[in-house]
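The complex is shown incomplete by one protein chain, all other protein chains being positioned as in the whole.
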Amino acid sequence: MVAAIVFWGLAVVAVAAGVAVFVVDSMARATYALALSFIAVGALIILLQQSYLGVITILMMVMEMAVMAVYMVMFMGMNPALMPMDMTHGKKTAIGASAGVFVLLASGALLIPWPERRGVPAEDITNALGLEIMGEKMLVMAVVGPVMVATIVSGVVLAAGRTRYDRLGDDLRRRPADDPQPGGVGR
Amino acid sequence: MSLEVVLLVAAALFAVGLYGALSQQVVVMVMMGLELMVNGVLLAAAGFWWFMAPAPSGQVLLLVVLAAMTVEMAMGFAVATLLHRRRQTDMTDMAEDLSR
Partner (left out) sequence: MPENMPETLLTTVPAGWAVLAGMILCALAFFAAALDSALSARAEGAGRGGWLAPAWSTARLLRQRRRTVVAADTLLLRVGAAGMLGGSFLMVAVIPFGRWTLADLDVGVVWFNTVDVMVWALVWLAGWGANSVHGLVGGYRFLAHGLAYELPLMFALVAPAIAAGSLRVSDVAGAQDRLWFAVWMPVAFVIFLVGVTGFSVWGPFAAALGADVAGGVLAELSGVDRLVLQAGRYAFLAAGAAFSVPLFLGGGAGPFLPEWAWVVVKTVAVLAVLVWLRRKLPVFRPDRFLEIGWVVLLPAAVAQDLVVSLVVVWKG
């Protein structure tokens, strides 16, 4: 009973905050509405007994939204005064498409005769997950790791406006480097 | 709480995210729509895991979804920064030539 109330409470928060992202007229509110939606979904995942994944979802998404807010302000340049904001295109098509997708997915969820539960969860679910990714599913993690590194490198390459030649001169010999923001180590 | 209602909530999140991803003009807002869609996928995967096959290997899938989400965000931010640096814009309509 309590679990049902908590579930529906979190579900309403998750969806309502998700809608709020595209309804509110402030960038900061939109970003943190999305963060709230993720916190609610993280709590739902904890409710589904996967505490590690739920907590890690909240951790990552709050951090990401804090950064997202900076990007929003940087690119859109609006003040916190709640300025009316409606930067959309093809609104009717989008509403139609998403409503159609929702009907499709929801009817699928309700009408498909889902099979019975197979197997029982491990005693310590987090521990079981750890053993799994360090054992049988190690290949997955071994792939995810390099993908992450590649993401960092390519992200920096795409986003950085200056190269090492701008920093260190054409012969790469200028010391100290010519940086608009000097770092604390003195490279 | 059953699989059906969890999937219903996940479908709602996915649909709202899809609306955002399709309708928003600003790159960062499009990314928020995509995030919301992945949010729904995440919830659905957690629901499937718990109600259908609570074996440890299923959780790895959620971890992969989370990893995919971070990659999406990082590359999205990088491309948005590049777009802003080159064209002083953050609207998808002004980058339409990139899709040709």
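Here the chain labels run A and B in written order, and each chain numbers its own residues starting at 1.
Quick note on the criterion: contacts are C-beta pairs under 8 Å (C-beta built on N, C-alpha and C of every residue); 3 or more make two chains touch, one makes a residue touch a chain.
Remember, predicted model here, so these are calculated numbers, not experimental data.
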| field | Partners of the unshown chain among those that are drawn | value | A
| query | Any idea which of A:63, A:142 or A:157 touches the chain not displayed? | reply | A:63
| task | Can you list, in ascending order, the chain A residues touching the missing chain? | result | 26, 28-29, 32, 35, 51-52, 55-56, 58-59, 62-63, 65-67, 69-70, 79-82, 124, 126-127, 181-185, 187
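What we mean here is this: only the chains that are shown with their structure count from here on.
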| Whole-Å distance, chain A centre to chain B centre, using C-alpha means? | 7
| request: Enumerate the contact residues on chain B facing chain A in the complex. | output: 1, 3-20, 22-29, 31-33, 35-36, 39, 42-43, 46-47, 49-57, 59-60, 62-64, 66-67, 69-71, 73-75, 77-82, 84-85, 90-93
| task | Under the touch definition given earlier, write down the residues of chain A that touch chain B in their complex. | result | 3-4, 7, 11, 14-15, 18-19, 21-22, 30-31, 34, 37-38, 41, 44-45, 47-50, 53-54, 56-57, 60-61, 64, 67-68, 71-72, 74-76, 87-91, 93-95, 97-99, 101-102, 105-106, 108-110, 114-115, 117-122, 125, 128-129, 131-133, 136-137, 140-141, 144, 147-148, 151-152, 154-156, 158-159, 161
